[in-house]
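Below: one structure, written as structure tokens.
A protein chain is absent from this complex, but the other protein chains hold their places.
Moving on, here comes subunit A:
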Amino acid sequence: MVEVRNVSKQYGNKKVVEQVSLNIRKGKITSFIGPNGAGKSTLLSMISRLITKDSGEIYIDGAEIGKCKSNDLAKKISILKQSNHINIRLTVKDLVCFGRFPYSQGRLTKEDWRHVDEAIAYMDLQEMQDSYLDQLSGGQKQRAFIAMVMAQDTEYILLDEPLNNLDMKHSVQIMKVLKRLARELGKTVIIVLHDINFASCYSDYIVALKDGKIIREGRTEEIIDSQVLREIYDMDIQVETIGSNRIGIYFT
């Protein structure tokens, strides 16, 4: 379980995240939603130790992240940020191999290769495993990065807007993979999403942030609701049930 206790972060005078406390359940998909500048990405980055918190504690399976060795944490929790520009020229396979670094420190064993091949197969990348990243489309590249995170084989997987710049087809593809990761492999997926309907269709829990604070959290059905969404986004969103999913209509 990830436990966040009274965590704050401020840049200059601006409080980006303010006294946030939160429990994230194992084996489920939890989405962070909220307007721009709500502090979703900052919170995610603090949970994954990419940025330091000003105050508060974050426990992962009972251990405070500031006191853990970085390499041990890398076997427990992985993060993928929204922009993944890499300066060096890598093939898909090279990239996925990097995911094994916490275990192999650069010298891959048979076991490591098994994980790499599995991750590539899982993300359906076999055909392009020897292609260079700069030859791939946005969706393929994103899948390659997710394959790297999979090879890292961590209990917790954090993704910061993984659907950014992807078309509908690829977005759905990525979300389905994340769902499979949670259902089949029991991974805990924490994800920042902008589209409430993706959050609604794929997540088990939703955490809504606004102005650096959590204003609502709960099961998906509780959050995808006209009243609650108005509170979060300050706009009227009609919620309809289509099939078994609750869909918010906010385009007009």
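Just so we're on the same page, contacts are C-beta pairs under 8 Å (C-beta built on N, C-alpha and C of every residue); 3 or more make two chains touch, one makes a residue touch a chain; residues count from 1.
Throughout what follows, contacts and distances are computed from a predicted model.
For the chain that is left out, the UniProt protein name among "Acyl carrier protein", "NAD-reducing hydrogenase subunit HoxY", "ABC transporter permease protein YclO" or "Putative phosphoesterase" is "ABC transporter permease protein YclO". Of the candidate positions A:28, A:75 or A:179, contact with the hidden chain is made by A:75.
Across the entire complex, the residue among A:21, A:52 or A:165 in touch with the chain not shown is A:52. Touching the omitted chain from subunit A are residues 48-52, 69-75, 78-81, 84-90, 94, 98-99, 101-102, 105-106, 134, 152.
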